[in-house]
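Taking it in order: structure first as C-alpha cells, then the write-up.
Left out: one protein chain. Kept in place: all the others.
Moving on, here comes subunit A:
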Amino acid sequence: MALKIVKGSIDRMFDKNLQDLVRGIRNHKEDEAKYISTCIDEIKQELKQDNIAVKANAVCKLTYLQMLGYDISWAAFNIVEVMSSSKFTYKRIGYLAASQCFHEGTDVIMLTTNQIRKDLSSPNQYDTGVALTGLSCFVTPDLARDLANDIMTLMSHTKPYIRKKAVLIMYKVFLKYPESLRPAFPRLKEKLEDPDPGVQSAAVNVICELARRNPKNYLSLAPLFFKLMTSSTNNWVLIKIIKLFGALTPLEPRLGKKLIEPLTNLIHSTSAMSLLYECVNTVIAVLISLSSGMPNHSASIQLCVQKLRILIEDSDQNLKYLGLLAMSKILKTHPKSVQSHKDLILQCLDDKDESIRLRALDLLYGMVSKKNLMEIVKKLMLHVDKAEGTTYRDELLTKIIDICSQSNYQYITNFEWYISILVELTRLEGTRHGHLIASQMLDVAIRVKAIRGFAVAQMAMLLDSGHLLTGNMQRNGICEVLYAAAWICGEFSEHLDDPMQTLEAMLRPKVASLPGHIQAVYVQNAAKLFATVLQKHEGATDSQAAQDTSQLLIERLPLFVQSANLEVQERASCILQLVKYIQKLQQKDVEVAEEVSALFAGELNPVAPKAQKKVPVPEGLDLDAWINEPPSESESEDEKPKAVFAKEEPKQSRARHIEVDEKELARRREARKQEQANNPFYIKSSPSSQKVYQDAPGVEHIPVVQIDLSVPLKVPGMPMSEQYLKLEEERRQKERADKKKKDKKKKKREKRGKGKRDDSGPESEEDITPAHQVDIVTEEMPENALPSDDDDKDPNDPHKALDIDLDNLLLGNDYRPLADSEKLPVRTHRREVLKSPEEDGDQDGITQEAKRRSSKEKKEKDRKSKEEEKKKKKKKHKHVVEEEPPEPLSEEPVQSEESAEVAAPPTSTSAEASDLDFWLSSAPVPPPIKEALAPKTSVAAAPDSEPDVPKDAEPDEEKSLKNKKKKQKKEKDEKKKKKRHHHHHHHGDGGGGDSVQNGTVEEEEEEEPLPPMSNYCLLAENSYIKMVYDIQGNLQDGSQVVVSVIFENKSNSFLKSMEFNVLDSLNSKLQRPEGASPHDGLVVPFQLPPGVSNEARFVFSVQSIVMPQKLKGTLTFIVKSEDSSTHEKLDFKLHFTCTSYLITTPCYSDAYAKLLESGDLKSSSLKLEGLNMPFHHLLARICFHHHFSVVERIDSCASMYSRSIQGHHVCLLVKTANQTVSIDAKCDEPSLLANVLDEIKQTFSQC
C-alpha cells in the first residue's frame, strides 16, 4: 500500500501542475490550441488513475482551461469524485471546479446530494463552508428541496462563519424551491438580530433581495429594519437597508414620513459618499411617494438637490454620473427645484465622458419649458455641430426631436422655428435618423394646419437644393427626409408659390438613384403637383403652359417606368398613361383640371400608430385561416417599403384607384364620396377652405383665420366648444395684432441670420403666446378600440414564485400556520409499494391467519419504533419551524390577539400587524396596551389567502338552523367557533340523494334525512359575475384533476369573451391546448346572457398531491351592454385541497383488513369535540365532502376508505361517543393524511 502511494508520488513528478500548465501555455503563444489539446489528453490520462491527488491536480488544471473557454463538462463525474475526497485540499478543488461548470443541465448533479449533505454536517467548518459556497453556484430545484432542511439547521450553527454562509445561500434555495420560504422565514428574521455582524449583514442581504421583488410582503419588517438602521454602523448593511426602504416607501407613505428625519441626519453626518448617495436616493423615493399628499418637504428637496450639486461638481466622474442619475429622479416630481441648476447640467454636456453627457441629455429632456426650449435646443444644436462620434451625434439628434415633440409639442410656441430646426438637422451627414426627421416633418405639417404654408415652402427648398441627393443613398439615411418633403409638397401643393419649379425638381434624373420607396412617393406627388399646375393655368386660360407641363411629365416619367422597383414602375406607368390621355384632351381644348385635381381631393387625417392593432377582430373571423390556398413557391415580392409612416396607408389605396380607367374611376369616386358622407368619422374636405388657402399669398395667412370655422358648420368629431375657443383666440389675436407683428418680424430676422441671436428677454411663461394656433389634430382611433392590455410583467420571472404572503406567518389574527405539507422535506426511507387491496384479498388464506398475526405483531412493533423515530424527527422539525400554537385555527382572532398582547414584546410575531400600524402612526416605543386600539389596516384585515366565506348563498331556513346549532355549540365550547366556511351549502345541485355515496346507502333506512350538501365553494365574485368551483380527481389519469367552475352572470349585461387563466406552479399546471404557450388563457366556451349560469371544466395536471395548493388566476371578460362594452377582470385563488385528490373508491372489508394489517400505513388521529349531529350525517358529510366510502359500520363506529388519484390508500376509523368523534386514520403518505385530516376538521368546525 505504502509502496503504491510512493509510486503514485513518483509518477506525479512528471505530471504538470497548474503553474506548469500556465507556463506552458505562455510558452506556446503560436500554437496555443494545439498545446492545450495535448494537455487535455494528458489530463484525461491523469483522470483515469486511482490516485485522488493526481485527479485533483487534473481537475484544477481543467478549471483553468474552463476559464479559457474550453468545455469541461465531460469531466463532470471526475469532478464529483474529487469533491467527495475526504481531504479538504482536494474537496476545495472539486467544489471550485463544480461551481464553475455545473448547472441545472448537468446530470451528475443528482449524484452529489448525499455527498453535499455529508459535507454540510461535517465537523470541520471549512468542509461545510466549501460545500455551501459550491452549492450556492449550482443549486438546482432538486438539490434545494432535498437540502433545504439541512441548510436551515446550519442557520443556527455555533460558528458565525457557517451561519452567515447558510443564511446567504437560503436566497438561492428560495429561488429554486419557493415552498421553502414560508417555513424558513421566521428563522431568517431571527438572524437579523444575530450577535455576529457578518450574519446580520447576510440576513439583511437576503431579505433585501427578497423584498426588492415583492416589497409588500415585507412591509411588516419595517420597524425591525428601522431599528437596525439607527443602530448599525456597518455602511454596507446601512446601504442595503436604505435601499430596501426606498423600495418600501411607495407602498406605505407613512413609513416615508418616519424615515425623513433619520435619513437627513445621516446625510448630514456621514462621510461615506456611497452611503450619502443612497440616502439621497431614498429621500427622493420618499418625497416621490409623499408628493401627492404632503407638499411640505421643500427643505428636504433643497437638501437633496444641494448635495447632488456637490456630487455633480465633484471632480470624480463617478460621483458626477450618479449625481445626474439621482437628479433625474427628482426631476419627475419636483422639476422646479432642478431647473434652477440648468447651468450645471448644460456644463455637463461638455464633459469628455460620453455617459455623463448622455445622462445630462436625459435631464434636459425633463427640464424644458416653453420659456427655455429654444435656448436649450440652440445649445444642443451647437453640440451637434461639435460632436465627433456619429453615435453621440445621433443621440443628440434624437434627443432634440424628443425634447421638442414631447407631450404633443407642448413646449413649442413657434412651429416655424421647429420646422427650420428640422431643416437644419438635414444638413447632418451620415446620420441614421433620417426617417425620424422625416416623420416629424410629416407630423407637424399634417397636424398643425397653420404651418403648412411655411412648411411647404421649406420643403420645396429642400427638394430644390439637391444637397440631399449627393449624400449616401442608404436606407434610413438623411435622404429619407426627401420622402417627407416630396409628400408634403404634393399633398399641400396649393401652398406652393411655384409648383412648376418644384415639379421639375422632383423629376430630375438624379432622383432615380434614391431608394425605391422614396421614388414612389416622388412619382405619386409629381402627379399631385401636375394637377395643381393644371388648375392654376387653366384658370388663366394659359393652355400652352399647361401643355408644357404635360410634355415635361411625358418626357421624364419613362425614367421611372424603367425602375427596378415594382412600386415605382407601377405608379409611373399608370401616371404616364394618365398624362398621355390628358394631353390628348388638352390638345382638343377640353378642360381637364377639375377632374384631374378631383383625383387627389380630400383631406388626410393622421391615424394613431396603434389604431390598426386596436380594431377588435369580429367574432367568427379567423385571421390565420387561408383565404386561398397558399402558392407553392414563394413569390418574388419586391421589397416593399415598410410602412414607416402611418400616414402612408390612405395614399396607397388611392394608388389603386388610379390603375383603373377614368369611367370606373369616376364611379368609384362617387361611391367613395357616398361612403364618406355616411361615415361620421371621416372629416369631410371643405373645398372652400382649400380655395382660401390658395388665395392667401405666402406666409401672410398664417395667423389662423380658418374660414370654415366661422361657417356654422358642425365639423364632425370636433366639439363645438373648441370652435368657440378658437374664435376667442382669434379675437385675442386681433387685439394683440400689433405686438405680434413685431414679434414675427423679429423672429423672421432671427431665422434669416444664420446664427440665431438669443433675444428672448425675461418673459414670463404667460407672456408667451404661441405664434400659431396649434391646431394639433388628434389621431384617429377605430370604433370599439380595445383597451390596451399591456402586460409587461415577465411571467418567467423566478421571483414571482417567491411572492408568498409571509405576514400570515407573523401576524396575530387569522394567521395561517405552516401546514405539515409546508414543512421542509426530511429524509425518510423509501416505502415499499403497496399491493392493491383486491389482490391481497384474493390471496387471503385462512390457514395463514395465525402466522400472519404473529408477523403482524412484529410489524406493529417495527412500525411503532419507526413511528417513534419519526416523532423525534418531527419534534426536531417542529423546533425548526418555530413553535406554533397547536391548533391556531380554532382560536378566535380576537382571542389570539389578546393573548399576544398579554405577552407582547414589541417584536412578537403575533402582534406584528397592529404593531406596524402603531409604529407608523405614532411614538417610537409603543406601549403594548395601545396596540389593541390601533386601527386595523388592510395589512391586518385581509387574509386573502383564506378560502372565501360565502355570504348569502344559503337559503334562510338553513341559516337559522345553523345559527341554532352554533348557539348550542357556543355554550359547550367557547373556543370552537365557526370561523371559516370551507364549503357552502345550498339547494339545487348536489341534492340529498347523491350525497350519500356507495357503501353508505344500505344504512339509510331508519335515519333522519340529510341536509342538502354541495361541494361547490366560492371562487370569486364581483358585481358582474360569480364563480363557484369544485375539484374532482380524474379517474383515468393519475396526474390530473378536473376543476368544474360555474359562472353565474349577476349583472344586467351580456358577458362574453371570457378567458380563464391560471398562473401555473411547478406542481400544478393548467392543461392548455397543444401549441398554446403556458401563459395563454383558456377561452370559456360560452357566453352568458344576464342572470344565466353555466359550467365549464378545466383540467389541471398535478405532480405531487401530498399537500394542498393554491393557484392564482384571473378571469377576463367583456361586459357588453346596449351602449357600451367594457373589459373587466376578476382575480381568484384556486384552492386545491388534498381532498380533491381523493376519489371515492369502494372497498371490501376483507381487503380493507388486509390493507391495515400490511403495516405499511402510517397512522394519525383526530378528535372532534362538541359535534352535535347524527352519526350518519357525519359519515355522509365525510363521504360527500371528502370522497370517502363507508366500508363497514357497526353502531357508532365505522370504517371508511378512499384512494388518491396516485393510488395512496386512506383508511379512516370513525368512532363517536358523547358528541366527541375520534377519527383514527392510516395512509401510506403521512403528509397527505395529515392534510386530509386537517380538512376534515375544518369541514366540521364549520357546522
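Heads up, the rule we're going with is that contacts are C-beta pairs under 8 Å (C-beta built on N, C-alpha and C of every residue); 3 or more make two chains touch, one makes a residue touch a chain; residues count from 1.
Heads up, the rule we're going with is that contacts and distances are computed from a predicted model.
Participant: Name the chain not shown, per its UniProt record: "proteasome endopeptidase complex", "AP complex mu/sigma subunit domain-containing protein", "GATOR complex protein NPRL3" or "ATP synthase F(0) complex subunit f, mitochondrial"?
Facilitator: Listed in its UniProt record, the absent chain's protein name reads "AP complex mu/sigma subunit domain-containing protein".
Participant: Could you tell which one of A:89, A:265, A:501 or A:612 touches the chain left off the display?
Facilitator: A:89
Participant: Among A:49, A:113, A:214 or A:234, which residue is in contact with the omitted chain in the full complex?
Facilitator: Among A:49, A:113, A:214 or A:234, only A:234 touches the chain that is not shown.
Participant: Please identify which residue in A:55, A:117 or A:320 touches the non-displayed chain.
Facilitator: Checking each option in A:55, A:117 or A:320, the one touching the absent chain turns out to be A:320.
Participant: Looking at the whole complex, which of A:47, A:98, A:168 or A:456 touches the chain that is not displayed?
Facilitator: Answering carefully, the residue with contact to the hidden chain is A:168.
Participant: In the complete complex, the non-displayed chain touches which residues of subunit A?
Facilitator: 5, 8-10, 12-13, 17-20, 22-23, 26-27, 51, 53, 60, 63-64, 66-71, 87-89, 92-93, 96, 100-101, 103-104, 126, 132-133, 136-137, 161, 164-165, 168-169, 171-172, 197-198, 201-202, 205-206, 208-209, 212, 234-236, 239-240, 243, 271-275, 277-278, 317-318, 320-322, 352-356
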